[in-house]
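Note that one protein chain of the assembly has been removed; the remaining protein chains are unaltered in position.
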Amino acid sequence: MTLPSPDIFLQLSINGALGGAMYGVAAVGLSLIFGTMRLIFLAQGAMIILAAYLVRALFQHLGIDPFLSLAIMVPVGFGAGWLIYQGLFRKAAAEEDRNISLLIAVGVMFLVQNLMTVIWGGNTAAVVTSYTASGIEFLGVRTSFTRSMGFLIALAGTGLVVLFLRNTLVGKAVRAASEDMTAATLMGISPHKVNAIAFAIGIALAGAAGVAVATTFPFNPFAGFIFSLKALVALALGGIGNVVGALAGGIILGLIEAYVQFFISGGWTNAIAYGVFLAVLMFKPEGLFSRPYKKA
Amino acid sequence: MFAQNRIWLAAAVVVLALLPLWPGVIDSYAFSFLFFVFVYAILAQGWNLIAGFGGQISLGSHAFFGLGAYTTAILWSGNYLWGSLYQAFPRIYYFDPVTMVLSGLVAALAAALIGLPLLSKLRGDYFALGTLGFGEIVKVMFVNGGDFTGGAFGVVAPSSTFETLMPHYWTGLGLTVGTALAIGWLMRSRYGLALIAVRDDEMAASANGIDTLKVKVAAFAASAFIAGLAGSLYTYYIFHVGPDSVFSLDWMLLPLMMTVVGGTGTLLGPILGAFVMYAVFDLARIFVPDYHPIISGLTIILAMLYLPKGLARLRPAAARA
Amino acid sequence: MLEVKDLEVAYGDVRALWGVSIHVEAGTVVAIVGANGAGKTTLMRAISGLLKPKRGEILLSGASLLNRAPEEIAGMGIAHVPEGRGLFRQMTVLENLELGAFQPKARARMKQSLEKAYALFPRLKERAGQKAGSLSGGEQQMLAIARATMSEPSLLILDEPSIGLSPLVVQQMFKLIEELHRQGVTILLVEQNIHQALKIADHAFVLKTGEIAMQGTGAELIADPEVQKAYMGVLEL
Amino acid sequence: MQPDGTVLCLEAVTKRFGGLVVLDGIDLAVGRSELVGLIGPNGAGKSTLFNVITAIYAPTRGKVLFGGRDITGAQPHHICRFGIARTFQLVRTFLTMTAFENVMVGAVYGGGGRVRHAAEAAEQALELVGLAAKRNVTTAHMTLSDRRLLEIARAVASSPALLLLDEPMAGLNPTEIRQMVEVIRRTRSEKGISILWVEHKVDAIMKVCSRVVVLDHGVKIADGTPAEIVANRKVIEAYLGEPAA
Partner (left out) sequence: AGDEIVIGAPVSLTGPFAGDGKEQEWAYKQAVEDINKAGGIMIKEAGKKLPVRLVIADDESAEAKVASAIENLVKVQKVDILLSTHSGPLNVAGAIVAEKYKKFYMITTAFPFEWQPLKLKYSALFFFHPGPGAEVPFEIWQKLPENERPKHPALVTEDSPDGKGFGGAFEAAAKKYGYTFAFNDPWATGSTDYSAMITKLKAADVDAMLVFGSPADTITLMRQMKELGFSVPYLHGWKGTWTGEFHDALGKDSDYVLTDGFWSASYPYKGAKELGDRYEAQYKKDSVTVGAFYANAQVLFQAIERAGSTDASAVHDAVFNQEFKDTVVGPLKFDEGGFALIPSVATQWWQGKHQLIFPNGDWTYKPAPAWDKR
């Protein structure tokens, strides 16, 4: 193995980071839902793909440009998330046993995946626009236009969520309710409202991620699961409930995959990515970006 | 459990065990159906041990199931165990207790090795995600394992031994009952006490003299052992183990779902859940082949919304172990 | 202001309150005393909506609190410092205090309330950025009380607020209660520090295995030989 | 020091969290069958000291000796098996277990006994704290004060040589305090257990303990008989306020 020239290294790093931001944007939504309800929302990937199909439908039938459809997908996602919470998770959120909501998420995943198959068929679908597969130069590095846009979407989404969580009282209430629902109600916080908001934002992010996915990748109803898995890894790397950490975790994952693909072999990317993930947890059991404490 | 319940359960087991002797019944679909129910029930029981009783949510059952399945297939197809005896007795590996136990042990060993670091460092959600990552690593290792693991295709075992489902059925039944009894005994012993204590409050448990890591790792390994047995049993049915099939996440998600539907932390729950859920899935597949996953998805959601404590807790008699 | 009538509460089949009636006049301090397990916490939890009574009525300024969610009741001006504190352990001291002022009304006056809380317990100011779960037991108790005052409640429910506080701080806390009382806050106090509680109480109820066994002004109860015998025994060696 | 030797001995124990010094060079000894009170203002470091002794925290500096043997850095469960049992300030019982099962944990694992023998020890311990009648109640359904008693029973059931009590009287009324004092005394006299006892109910401490240690801001500011402590100016300023009753 010879060391690559600096520009190749830069090339690798930028493209890897852009690729990782895709995991990141999935992870941020997941992180929010996970952080509030301690729920591994395994269906997040399926929701992203569902959004991608909707983006495609808007484009094919109404001629709405995929990036412009962000203006539709985000509010639609928000509304859908609100409804999904109220309809499906409200009851389970009050249960001690968190497997219950995990399984509802699995049920939703089955349901969404197969509804998509029934409606759009199982074949690979794609959105083709004038800018599909076009490249841009950046810092002397050639990279993908849609991925760069995806990266911006990830940054913007994460930024907004962070502002919300850190700087608004409602954001803090979201975190409070996730920690102790009873105590939160005593503060006058309505846990279900707060959970629904978190869920709605999470699914709104899935809507945004759907735009990024639709413009960049071909997809099929089952393509989302891998996003869920990678997003979970990203999330744990960053530290559960830490939204910036989730994005950073995604980017780190993307970088690891790029470096492994380049320096070792594409066949080992997953194993090594998961290996690094486990190794990191061994040394920083609460993720890279959180400060733990223990007290009796 | 009331004594009366026990009598009913024992009677049910006897009836199930004798069922194949009923004339004409042998040739029915019921046996392959029940065989799969048993495989899932065993897996579910294993998961219930670590997650339901131990409180450590593992998302890695599929890894241990696959390790067990591979161990059986590799030992058999490579004849690593019985040497020249194999020529004399070509069926020696088929339902061979030694092979099966070794398959469980390999899974248990892997669980112990990975469990030591994971369980000493990771709590709750992080442990769950760690086990999920472990499952993926194992899978990639088998894909890249060269001739020994048969690479991406996997290993085939001699399927000519497969003539009837009866050994599968009886072994499945035996293991289902056996694991339930073993776990029931375990939970009544001092180890059960420790396991529950660790689940309820780890810090208090260690302050009261419990080696929490040891307890957790032992439970994790025992649960993996059970999953490995299920994998071995499955190999005797499917004869082909490949990374995509035996390390499929289905082997984790379905048993988990069955346990929760049946009732986590109960002995009967995993079995009940496996039976009911597999029946629902199977009927849906037969009657609405094009849409059945939608029905299955809905069933899971409805079950969770309206039966969150599980079937086994519907009647007060089936109390905790 | 608060009127509890014939309240019955059960945990599953086990009844904890058997027809309890109390009334709290606006602007007074009312103490509830009773032995371990008498049902004091249960009564407080029922008032703030955390438990659904089997029977009876709870009225706040004439409005029924039954069938209202706890957050709604909190919105009506009741703050409850629960037994066990109910802190958000993973959040910082400051964030906990801010959440105390979650109600829109209180939000506007967050700055002032924060200053007041810090003045009350300077230790909290020192620890503002520390996670609440890592505070010492007493510091946590201070935080729980301070957080409740952040919402500027009209009725403050304190369930054993002195637990874990050092004697000096207990004195301060009773002073704080008197101070809040002076400011017009109505206070419902469960306390095992019975002598002190009765001393500042305008009115008090004695709860005994889920029923009101006795009631009267604080002074009356302190003087009652039965109360003295059952709850105020002096340490003799 | 007691004539019959030292059970627990801390040598210059220091504990820091980041820049915060919570324990600052603490020396402390507890003799056999001695009942030592540990008092001090909120945040003085009392619970942290317990956490260091029971190895939940590793000390930044210093040593913990138990029965003459250095146990600094041992595993928490070993500490218990060596003979140190504790209760927690924020009560920690096993919520899905019955009272009896809770106590059995201490008896079986802490006591290292066989199950049958342990059952006896468990019954006795429940008897001692007066919870025998509630032996089959799941602890999630018990009141906080009952759980606190249960924790003591659980600790006693592990037949320790040293018992660390972290505010056992929190939330008890004076009558109940008197009963608890009885429990603590009997624990010491009937079982010969040494006790280190953190408490804010100063009068109880002063009446029962033979020796009282005072912490303030992580520093040991006093160590002596109750009479000495009550008269100590530093203690009055830092902790007691006006002379205690």
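To keep things simple, chains are lettered A, B, C and D as they appear, and every chain counts its residues starting from 1.
Note that a contact is a pair of C-beta atoms (placed from the backbone, for glycine too) under 8 Å apart; a residue touches a chain by one contact, two chains touch by 3 or more.
Because the structure is predicted, anything quoted here is derived from the model rather than measured.
**Student:** Omitted chain: which shown chains does it touch?
**Tutor:** Answer for the hidden chain's contacts among shown chains: A, B.
**Student:** Please identify which residue in B:I74, B:V143, B:V276 or B:A312 touches the non-displayed chain.
**Tutor:** Touching the chain that is not displayed is residue B:V143.
**Student:** Which residue from B:G192, B:G242 or B:P270 sits in contact with the chain not drawn here?
**Tutor:** B:G242
**Student:** Looking at the full complex, which residue from A:A94, A:L152 or A:I226 touches the chain that isn't shown here?
**Tutor:** Of these options, the touching residue for the absent chain is A:I226.
**Student:** Kindly note down the residues of chain A that lie in touch with the hidden chain.
**Tutor:** Where chain A meets the chain not shown: residues 4, 8, 11-12, 15-16, 19-20, 22, 114, 117, 121-126, 128, 132-135, 142-147, 216-223, 226, 254, 257-262, 265-270.
**Student:** Taking the full complex into account, what residues of chain B touch the chain not shown?
**Tutor:** Answer for chain B: residues 27-29, 32-33, 36, 140, 143-144, 151-154, 156, 159-160, 162-165, 234, 237-240, 242, 244-245, 248, 250, 282, 285-286, 289-290, 292-293 touch the chain left out.
We take it that only the chains that are shown with their structure count from here on.
**Student:** Select, from B-D and C-D, the pair of chains that is joined by more C-beta pairs in contact.
**Tutor:** C-D
**Student:** Which chain is most remote from chain C in terms of Cα centres?
**Tutor:** Between chain C and every other chain, the largest centroid distance is to B.
**Student:** Distance between chain C and chain D based on Cα centroids, please, to the nearest Å.
**Tutor:** 28
**Student:** If you average the CA atoms of chain A and of chain B, how many Å lie between those two points?
**Tutor:** 31
**Student:** Taking each chain's centre as the mean position of its Cα atoms, how many Å separate chain B from chain C?
**Tutor:** It comes to 50 Å between the two C-alpha centres.
**Student:** Which residues belonging to chain A are in contact with no fewer than two other chains?
**Tutor:** 295-296
**Student:** Where in chain D do residues touch two or more other chains at once?
**Tutor:** Residues 47, 54, 56, 88-90, 92 of chain D each touch two or more of the other chains.
**Student:** Taking the touch rule as given, give the residues of chain B at its contact with chain A in the complex, in rising order.
**Tutor:** 51, 57, 117-118, 121-123, 125-126, 128-130, 132-134, 136-137, 140-141, 143-144, 203, 207, 253, 256-257, 260-261, 264, 290-291, 293-294, 296-301, 304-305, 308-309
**Student:** Can you name the residues of chain C that touch chain A in the complex?
**Tutor:** It is residues 48-50, 69-72, 74-75, 79-80, 82, 86-91, 95, 98-103, 107, 131, 133-134, 147, 151 of chain C that touch chain A.
**Student:** If we count contacts the way the header does, which residues on chain D are in touch with chain B in the complex?
**Tutor:** Against chain B, the touching part of chain D is residues 54, 56, 75-77, 79-81, 85-86, 88, 92-97, 101, 104-106, 108-112, 115, 154-155, 158.
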